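Every protein chain of the complex appears in place save one, which is left out.
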Amino acid sequence: MDFASDNGSGASEKILQALITANSGAAAAYGADVQTRRAEDLLCQFFERDVHAFLVTTGTAANALALAAIAPPWGAIFSHEDAHIIEDECGAPEMFTAGAKLVGIGGKDGKLRPDHVAATLARYPQGVVKQTQPAALSISQATECGTVYTCPEIAALSDLAHRQAMRVHMDGARFCNALVGLGCTAAEMSWKAGIDVLSFGTTKNGTLACEAVVFFDSAAAADFAFRRKRAGQTVSKGRFLGAQMAAYIENNHCFDLARHANSCAARLASQLSALPHVSLAWPTQINEVFAIWPRATDAALKAIGARYHEWSARCLAEPFPTGEDKVLVRLVTSFATQEEEIDRLVAIVRKSH
Amino acid sequence: MDFASDNGSGASEKILQALITANSGAAAAYGADVQTRRAEDLLCQFFERDVHAFLVTTGTAANALALAAIAPPWGAIFSHEDAHIIEDECGAPEMFTAGAKLVGIGGKDGKLRPDHVAATLARYPQGVVKQTQPAALSISQATECGTVYTCPEIAALSDLAHRQAMRVHMDGARFCNALVGLGCTAAEMSWKAGIDVLSFGTTKNGTLACEAVVFFDSAAAADFAFRRKRAGQTVSKGRFLGAQMAAYIENNHCFDLARHANSCAARLASQLSALPHVSLAWPTQINEVFAIWPRATDAALKAIGARYHEWSARCLAEPFPTGEDKVLVRLVTSFATQEEEIDRLVAIVRKSH
Amino acid sequence: MDFASDNGSGASEKILQALITANSGAAAAYGADVQTRRAEDLLCQFFERDVHAFLVTTGTAANALALAAIAPPWGAIFSHEDAHIIEDECGAPEMFTAGAKLVGIGGKDGKLRPDHVAATLARYPQGVVKQTQPAALSISQATECGTVYTCPEIAALSDLAHRQAMRVHMDGARFCNALVGLGCTAAEMSWKAGIDVLSFGTTKNGTLACEAVVFFDSAAAADFAFRRKRAGQTVSKGRFLGAQMAAYIENNHCFDLARHANSCAARLASQLSALPHVSLAWPTQINEVFAIWPRATDAALKAIGARYHEWSARCLAEPFPTGEDKVLVRLVTSFATQEEEIDRLVAIVRKSH
Partner (left out) sequence: MDFASDNGSGASEKILQALITANSGAAAAYGADVQTRRAEDLLCQFFERDVHAFLVTTGTAANALALAAIAPPWGAIFSHEDAHIIEDECGAPEMFTAGAKLVGIGGKDGKLRPDHVAATLARYPQGVVKQTQPAALSISQATECGTVYTCPEIAALSDLAHRQAMRVHMDGARFCNALVGLGCTAAEMSWKAGIDVLSFGTTKNGTLACEAVVFFDSAAAADFAFRRKRAGQTVSKGRFLGAQMAAYIENNHCFDLARHANSCAARLASQLSALPHVSLAWPTQINEVFAIWPRATDAALKAIGARYHEWSARCLAEPFPTGEDKVLVRLVTSFATQEEEIDRLVAIVRKSH
């Protein structure tokens, strides 16, 4: 019973097989190989347009490099105050941008709202020399609360940013989970909604270690090869990244993986929310369930070795009764989660009351 | 016939198999997994002492992070002028150190000599505020010319550096090739010879993408977990790095791989040097052969699709007759090189005259 | 009628005279001169202990350099959300620290409260690799709202920080104004209250351009000469900085200057607060008055060329009625302010209703 993170699962069979296949023979190094070319082509198909895509090994690198490509050192980057780029990357965006400022903005359910963003931007006028300059808006899709923006919501935020000459980044660590949750296309959820550059995550959804920085704004991609190299993210045996990404996209494998993870979370959410002593902190829209349950429940689960994280976020709609009694936890499902794990966990939660 | 780089080979069977094995089941993320722990233990055995080891995905990241751990932003880092950290990493060391200065020092056969190093250090006195401060010496083992330092040579350089309160880094991108070439132990070639921190490369010798930053000076490792995270090098599914490294070391697999690569290079060097129209630029001490041959030879090989790089280095013992007639090339063998490839290449070289 | 900033005044007569005196003859460059040595001695007297002091030309440089000396690139620096280091230095602290994170904390009257600080620190546990690490607390004395911390208040904040192994910085851009406001000694308001490093500002209080970074924690000062040089802040004709600082401190000149500025502000505040259509946003404790008055008043003053800044700050105790009717303004007095300017301004404000 491991609900600690979708990072806790390995790679899908198909992706592992693709890696094995890619292993035979010699290949050009540093991304000049057949598999990487194939991945780039598939990414263009996936997004239904030409894109400039660069493969890297971690989501932190993808985010930090993407932001560095669109924000100067004196730039301000706006995102939700609970965003991964602010809270969970040990300052990587600051390092890669050479010191840009990340400005957190509050918002219910982990989501930015245009009025909040506008109010914050009002404090960062263009051209005032003493202040960092509005450069980028970063949207997490899905959010740190497991919620998703609708495509019109993304478009409204992008429009707001673009009107102020900012560029828009999407942290898509769980891009396909969000996509499957919304039932829209990758194009609709990204560039058609105004995204300029995307951190397209695949690791959490079934690859070993493969993320892509996808530019829809080709001007921003101009120097990216140097940025990536200099960041130690230009993998020498690039074929292995290419093979993972190609297998991930081909035949909609990524959607199959995400659909399974999401439906597991839906099952878990549905069963938990039926219990009188459990409530959900946010709606379950991807593969994450945020439950508030008694500490006794927590103890019972820990006792049998269940794994998941206690959580905290500033975006809770209302303060929940912490202290002795209750605890907020995050339960993450993945492509590899099995129904019986869910049922076992729910059974213990049910009994724990 | 691919002699472009040892990066052109995939992974060894054993390492690929270890990856497959590591894939089953759930595992803790970010390096808190069983495989990473196993790799750390094996690295301690390999180096015959306690070490602090951190796995990363590229040699550039390993080098740049290692140097950042031992040189402040106002530090000067000394290395051979042809070193990878100066010539081939697009400024990664400057980025990761926040602007330290890399100072190149000349030297025959790609090797630093204590007298040259001392002469350069004399221009960087400690405490002169207008100058960057001597912080680190970086030794490439093997060198960019495919040569190796003997253990006493390393010790002499380390001593020189330590006497000036500097720390010593080894860029061991081809560490095992050098080790096999010398016939000494990992301990002898590293900490026993005064190395404080090592970039322990494995990718070129048979893994998919796995390098370790190995600290023998534990004080320098204190904050390294933050540096790695912030550099986007803390891989989420860390088990896959751990599995590669463990398989690489176990049962001396790394030595078997390196021995094969080196012996292929020796065979190639031996055959080539017997030809009247070919000379070798430097002795063949690892898995690289640097040949000087006629442009007609070059054309004949290119015509049949042979792959290798034309080379340039400032450390040539004497200027060779370039221009119309001759060309300096680098031929790299790997764990996967086959004898018949060598023989085919030599046959064409022989006929090309 | 210029109340825009104390930066709008020139230098005091005594300081200008000291500059002229310092001009004659030859002097050693880069701070090895007699005047700088004299300034260093006087700073030790001023703070009643040995200090390591480094003169620089701007407050931004002083703050950013001081913070870089106590926070690593992966460090988190906590301050009030309205602090100059967050809002007014265009990211200088991020640049000089190579990417540390500045974390703003709310608080009434521009002041940090220990409970708020503790609550924020609780979200930054030591050793959690994905997060920046608590490194420094920065206290603005006086604050951006013209208020001052009492010495016990400073000590309470310092204690809190020190208990978590953080160091404490004071942004003393208006240090002497605060000191005169409190009626305590420089020692009491700095190191005796736990400050480790101080940006000791003098420019706003009567020098041309001279700030000192004063270390009470000598370990943190170890490499500061290199930091300053590399930041372009080691002035070649250092005698001119030394002469300004020496004249500033000698014979309590700095206190005379600050007393005048503060008493002008007190007079202004007293007269304004007596008017029915004017209220003060915060108590007047140094040389700044923050008034809320009708837009008609604003228009009347602008019409006769009065200079001051409209203000905004997140630390207002309660939202004030903005919009059509009211405006929050900052009025700054200086050593050079004349009583008749104050009376003229008040007269117009009185009539404007």
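To keep things simple, chains are lettered A, B and C as they appear, and every chain counts its residues starting from 1.
Keep in mind that, in the parts below, a contact is a pair of C-beta atoms (placed from the backbone, for glycine too) under 8 Å apart; a residue touches a chain by one contact, two chains touch by 3 or more.
Just so it is clear, the structure is predicted and the values come from calculations on it, not from any experiment.
J.: For the chain that's not shown, point to the residue among C:121, C:214 or C:235 touching it.
T.: Counting the whole complex, the residue in contact with the absent chain is C:235.
J.: So one chain is hidden, and I want to know which residue out of A:3, A:47 or A:74 touches that hidden chain in the complete assembly.
T.: A:74
J.: In the whole complex, not just what's shown, which of B:42, B:102 or B:212 touches the removed chain?
T.: Here the residue in touch with the unshown chain is B:102.
J.: Counting contacts across the full complex, list the positions on chain A that touch the omitted chain.
T.: Missing-chain contacts on chain A: residues 30, 72-74, 98-99, 129-130, 133, 223, 225-227, 229-230, 234.
J.: Can you list where chain C touches the absent chain?
T.: 2, 4-5, 7-11, 16, 19-20, 22-30, 56-62, 64-65, 89-92, 95-96, 203-204, 208-209, 226, 229-237, 239-240, 307, 336
J.: For the chain that got dropped from the picture, name the residues of chain B it touches.
T.: On the chain B side, contact with the omitted chain comes from 73-74, 87-91, 94-95, 97-102, 123, 129-132, 312.
To be clear about the criterion, only the chains that are shown with their structure count from here on.
J.: Work out per-chain C-alpha centres and flag the one nearest the whole-protein C-alpha centre.
T.: Of all chains shown, the one whose C-alpha centre lies nearest the global C-alpha mean is A.
J.: With chain centres defined as mean CA positions, report which chain is farthest from chain C.
T.: Relative to chain C, the chain whose C-alpha centre sits farthest away is B.
J.: What are the two chains with the top count of C-beta contact pairs?
T.: After tallying contacts for each pair, the winner is A-B.
J.: How many angstrom between the C-alpha centroids of chain C and chain A?
T.: 41
J.: Whole-Å distance, chain A centre to chain B centre, using C-alpha means?
T.: Here the centre of chain B sits 35 Å away from the centre of chain A.
J.: Where the centres are mean C-alpha positions, what is the separation of chain B from chain C, in Å?
T.: One centre to the other, that is 51 Å.
J.: At least two partner chains per residue is the criterion; list those residues in chain A.
T.: In chain A, 89-91, 95 touch at least two other chains.
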